[in-house]
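First comes the structure, then the notes that go with it.
Of the protein chains in this complex, all but one are displayed in their positions.
Presenting chain A:
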Amino acid sequence: MNNPVTSIKLVLLGEVAVGKSSIVLRFVSNDFAENKEPTIGAAFLTQRVNINEHTIKFEIWDTAGQERFASLAPMYYRNAQAALVVYDVTKPQSFIKARHWVKELHEQASKDIIIALVGNKIDMLDEDPTERKVAREEGEKLAQEENLLFFETSAKTGANVNEVFLKIGENVPLKQAADGSNNGSGLNVRRDNGWIWQTRLIQPRKPLTVAAESLVVLITKVHISFPERFRTEYGGVAAWAVNLCKTVSWNQP
């Protein structure tokens, strides 16, 4: 339970219909859905994995279908620490697309991103081996040249799917990932009714302390009543109070 937790942003890339969403579904829910419709509103999933006394929390971003007409935004893979570049072993075109994505990631993504090349749908070869259109060696060769992890999987049977994520987990530089995706000074504005101070702010301040401080200052220094609309959110009141004290008590020498 007390394992240190490392979060990694993992993105999926590859031609439409190669099985990206299915691989995620298999990994996260150990499930498979034949001919499933793209799920609206679910393009972000998390899954925890324990590796050597350490918990890796995968934050998995699916494409939300934007890959369909070559409209995936660079924002999608910009901060990724890991990427699955997926192709369909029965579709040579999808392997060409995979090469493209590997190149794009090397150019646009962070330098120490971990990329796994994944040839999916190997279950289809069980029925008919002639279905294979991308040789295993071809995948291995590309992986070798570009320094990628390499797997052949089936989201349908589950073959090798967990292994992909475990291997990525083993290769993640733990410490670096633990500070989050940027250098620790960014304001990461999150949900919850309004704003919160993220712990990785340069000067962490607890809202409660701020509120208390400012009320003291208010009562002792400046006597001002607040417009009603600032009272809804105590953080807002506090901040407004602090600021007012700051801007208003200008008459001190």
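The definition used in the following text is that contacts are C-beta pairs under 8 Å (C-beta built on N, C-alpha and C of every residue); 3 or more make two chains touch, one makes a residue touch a chain; residues count from 1.
As a working rule, contacts and distances are computed from a predicted model.
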item	value
UniProt protein name of the chain not shown, from "Pyruvate dehydrogenase E1 component subunit alpha", "Rab GDP dissociation inhibitor", "NEDD8-activating enzyme E1 regulatory subunit" or "Geranylgeranyl transferase type-2 subunit beta"	"Rab GDP dissociation inhibitor"
Which of A:Tyr76, A:Phe150 or A:Phe165 contacts the chain that the document leaves out	A:Tyr76
Chain not shown: contacting residue from A:Thr46, A:Asn147 or A:Asn171	A:Thr46
Given A:Asn50, A:Gln93 or A:Gln144, the one touching the chain that is not displayed	A:Gln93
Interface with the unshown chain - residue positions in chain A	16-17, 40-46, 64-66, 68-71, 73-76, 78, 93, 107-108, 181-182, 185-191, 193-195, 224-228, 230, 236, 239-240, 242-253
